[in-house]
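With one protein chain removed, the remaining protein chains of the complex are shown where they sit.
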Amino acid sequence: MTNHWADLRNADVVLVMGANPAENHPISMKWIQRAKEQRGAKLIVVDPRFTRTAAKADLYAPMRSGTDIAFLGGMIKFILDNNMYFRDYIVNYTNAPFLVNPDFKTCTDLDGLFSGYDPKTRKYDKKTWTFQLDANGVPKQDRTLKDPHCVFQLLKRQYSRYTPGKVSEITGTPGDVLLQVYRLYATTGVPNKVGTECYAMGWTQHTIGTQNIRAMTIIQMLLGNMGMAGGGVNALRGESNVQGSTDHGLLFNTLPGYLATPTASWTDLATYNDKNTPKTKEAKSVNWWSNKPKYMVSYLKAIYGAKATKDNDFGYNWLPKLDEGQNCSWLFLFDQMFKGKFEGFFAWGQNPACSGSNAGKVRKALSKLKWMVDVNLFDNETGSFWRGPGMNPKDVQTEVFMLPACFSVEKEGSITNSGRLAQWRYKAIEPIGQSKPDSDIMNELFFRVKKLYQKQGGKFPEPIFNLTWDYGEKDAEGKVKEVNTHKIAMEINGYHLEDLYDKKAVPPKLIAKKGDLCASFVNLQDDGTTSCGNWIYSQSYTQKDGKIINMMARRDKSDPTGMGFFPGWAWAWPVNRKIIYNRCSVDPEGRPWDQKRPVIKWDATKINPATNKPGVWVGDVPDGPAPPLAAEGGKLPFIMKPDGVGSIFGPGLADGPFPEHYEPLECPIQENPMSKQYNSPTIKLWYTKEGQKIAPEDIFASCDVRYPFVATTYRVSEHWQTGVLTRHEPWQLEMVPQVFIEISKELAAEKGIKSGDKVMVSSARGNLWAKAVVTGRLKPFKIAGNTVHQVGMPWHFGWQWPADGSGGESANLLTPTIGDSNTMIPETKAFMVNVEKM
Amino acid sequence: MKSEHEEIKMWTPTTAFLVLIMIFGLVIMVYRLFKGLGAVTNLSDRFPWGLWIGVDVLGGVAMAAGGFLIAGAVYILNMKKYRPIVRAAILNAFFGYLLAATAITLDIGLPWNIWHPIVMWQIHSVMWVVAIHVVLYTSTLATESSPIFFEKFGMEKAAGFIHKIIVPVVLFGVLLSTLHQSSLGAVYLIAARKLSPFWYNSQVPTLFLISAVMMGLSMVSFETVLSEKYLGHKADIGILSGLARGTLITGVILFIAKIWFLFSGPGIPAAFNGTMEANMYLLEMIVGVVLPIILLSMKNVRENMKSIFFVDILVISGVLLNRLNVSILGVYRDQASTGFSYFPTWMEFVVTFAFIAFAIIGFKVSVKYLRVFPKTEAQH
Partner (left out) sequence: MADTKPKGVLVDLTRCIGCRGCQVACKEWNERSVKKTVMYGNFTNPPELNSECYTNIRYIEQDNGGVPVWSFVKNQCLHCKNPACASVCPVEALKKTEAGPVTYNFERCIGCRYCMLACPFYIPKYEWEKAVPWVRKCTFCSERVANGLVPACIKVCPTQTMYYSDFDGVRAEAERRISQNPGKYVSHIYGKEEAGGTSWIYISGVPFETLGFNMAIPAQPYPDLTWAYIKKIPAVIGVVIAAGAVSWAITRRNKNMDKEE
């Protein structure tokens, strides 16, 4: 989230599109309802089906799964056509006035493609996706926004095709409802009205997932809603600590703190820094990422300690590296496993046999392994895959081990929520049986691997031998007896490894002593004198006046500004900032756009103790201490962007600098009504390699009479994910005991299905039974002149539990192996199925 | 034991059959005690009361109304004519109440707590009132019928003492019965909006009382005829006609009252709207009230034992039906509104039959071994 949970109460319009917070983030509804009750805020819900969130909406718009860009593109056009954008905001704070390379072509010019596309490689050559630079190397601007090559005009051009009629034709949203949504949301384009957006998997799990979110960021910038209280683009995140785990480098392509994973061609630290540190010629840009080398070196110091020296590039080459172009995301991993490329696999805190898109393929892939370790609280469909449906245990050679992990309440540590708020949790009860915290399992594993290396030797032992592992008291053998999570948290926060002086002061002033915990990432160094496990968490476990403070354990409920920042409650990264990009909430003079809803405010009358000059920010922790843009030494607000402004034109993504509507890989229409380009041009197609036989698991069926209905998958409040934590829980199971499929009354009538009937749902890849929920909450769509039925089902079930099979199977037996061009997240939200009464 | 009526054969096939049912019923009752009501009955949260309450308790108690009526007539109103049947009537009532009490004990979830109302008073509860009445009235009936036993065992003194106090005892019994019969109706006063307006009105206690009187008279008459038939006791047609006249009078009163409540409640046309409730109401009215009135208003019917017997059956069925309507069918639509339904299990039926069998056999044994009916020369 750019903002945070409690901030939802500051919104005037809440657009929930691509999420279902009432069911999946119930607490958020407390704040949304507070906005409604206290500010008269309006809630808009756009979802293929009428959800429990929609039940609380002031305005609900149905839309066919996978067509959000059409919907949002239409909104962009509406805002532009009706001059409802926030002009001062976009001129000052976004790249709307920037002039783009004249050779750049929009999808309007090239019928669905941007300039630079190579159909052979399915990639864009981005050389035209650039700005025209002036003599100083700074992008040229036309602040009147009239130049035909300025971003603003290109945006207009790109979305000129997204007329309400065209959008309705694609999305199936009734035209009047569409316009109501546009009109209502666009009212926030004035300084004293703010709109927020809440999304989650409804947007991400598409071949165009990243662009869905991009489209919204464009809208939020046009309307001046970024950085504002009650604004932002808010990812309602998933697994309880998924925010924390991505922050800490869970993904294959990031190290902690969103530093890039090295690739093979970045052979030394200098190259790495060179390739990864953005540069700018814009004097007013903070370009915070220019500090990257400090964070990287401090990270290396944290993991390799004294072994990391300047001479050995701080151990840079002990880090694992990706091959050029290598993608190790979920779909690739399981595809490789399916093709027999792996020997072993740790299913650590996951249940891919049910959660993995195309679960039939996943289950087969598991059977190709030699061994598998299931680290979980319970046995599950993954650990027991070899005795699952369609498996003959005799034929499965995979040796499966189960390591019992204990549950979150049985261990201590931090958890970071969607609002970037890291909260410390205590152990409530002792672990049951032989189960252990994951960190202790990891500790055991690390120690044994290390011992094997010591005993038997092995290739490239340095990364193992040189790893710091000071997480508690060690036994005679040197093994940490029990991992102390406080030690980990402190390592993440970072230490000063040498005394640090402020050299500008005369005489140099001691800032921090050797051995001190870092006060924040501001003091991190690139010379090896600081260590920090994750720069964005620096300050989370810190030290003040010699006293060590676990900031994440703070529990002060006071709200000094009345804006709901609660600065004394736990700790949010970065530096306890609650709303990021908050420098956009003020005008260039530092006055809040909305005086009634100040996030920060430049108070020019006060003396800043740090600089001894007049002018301080009050309110939330500002995005950098520099004065406001118009003041002397003022800086642009988007400090993480090299240009210092928000990217309406975003050349960073694989599939285009502007979002464009493409049909999901499996869709119900022959042609994309928007352009000649049917599906996203840059998605990885698994079956097109020359001469490669298509596995039956990888079959797709678009516009296939055998699979005529658009399907989506989702969650219900009563279950958690693959249900391993909730299917064993009778109270939860009582409420939603079986997998079901929601279908419209019209489709039910057509198919002779009644509520409660058992139906067979099938896709090109698999099938499962489900109980029919016939409801008026889903309605057939009119898409390109035809009636198209949408159905939806939860994916919380699996064969293994309830033991009598009464719960049913995972909906992922239906979903495809296809992912987003940028993230490779699977497209589990839009695919085609058939439904038949059993 | 010395038989009073040698001519009554103890073991007939019918008796054997009834004993068999009783044993079967007993087994089910024991099973119920160990396995809970759910294992034996089809009762559910929406149908907390079923056949046992409807027939065994409500019906049983109404059937036993003959006891207080005849006792009152003989001992208080001095209607000597009915003296020959007074003992039978009281004994019958006694059995009736014992059975109703047993049925309640079996039906409540915690039978071992059956005594609680005696010490844990809750005077706002009709159920408490009923409970106290059952206790008191069963004791009263025991007292009223005790001379039969005292005589049997030659305790003439005790019998004499009872005889001395019989008038106040009977008066007390009449009082309790009046209250009790009406209280059973009052139980349903709380079921406002649940019980169909065909049966629900503020005077449901009074209607229960009146119908119980009608039922009681018919029941005595019915038994008298039966004992003539099967126990070789000579029935006096004069008594039967008298009872029939009583039935007729109460029937007319009941008819007027019911029509009034139909009129002031759901309205007369509602009775013909074809719903299950309306049909059941009509059936109950026709069988239990209208037909008996029409028939009994004919003198030749009133003086013919066979036709009286027929009318008795009508009245008994009618009132039983009424109790069933109030307790089950009248609340059915409301209770079944969420998809629940109720039809008794075979076990509920067996237990009900077992109770009836017990009553019949108990009476038979009593007649055979006790001096229930005065000795008539003709028989010896």
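Some notes on this structure:
Which chain is which? They are A and B, in the order written, and residues in each are numbered from 1.
What we mean here is this: a contact is a pair of C-beta atoms (placed from the backbone, for glycine too) under 8 Å apart; a residue touches a chain by one contact, two chains touch by 3 or more.
Please read these numbers as outputs of a predicted model, since none were measured by experiment.
Looking at the complete complex, one finds that the omitted chain is in touch with A, B.
Among the residues A:Lys30, A:Lys310, A:Arg387 or A:Lys606, only A:Lys30 touches the chain that is left out of the figure. Although one chain is not drawn, the whole complex shows that of B:Thr12, B:Ser202, B:Ser264 or B:Ser297 it is B:Ser202 that touches it.
The chain not shown here is touched by just one of A:Lys140, A:Lys321, A:Lys450 or A:Lys771, and that residue is A:Lys771. Of the candidate positions B:Val19, B:Ile108, B:Ala142 or B:Val365, contact with the unshown chain belongs to B:Ile108.
Chain A meets the missing chain through residues 22-23, 26-27, 29-30, 33, 50, 52-56, 60, 717-718, 730-740, 754-756, 771-777, 779, 806.
Touch with the hidden chain on the side of chain B covers residues 33-39, 43-46, 48-49, 72, 75-78, 104, 107-111, 113-114, 116-117, 120-131, 167, 171, 174-175, 178-179, 182-183, 186-187, 189-194, 202, 205, 331, 338-340.
The definition used in the following text is that only the chains that are shown with their structure count from here on.
Between chain A and chain B, the centres computed from C-alpha atoms are 76 Å apart.
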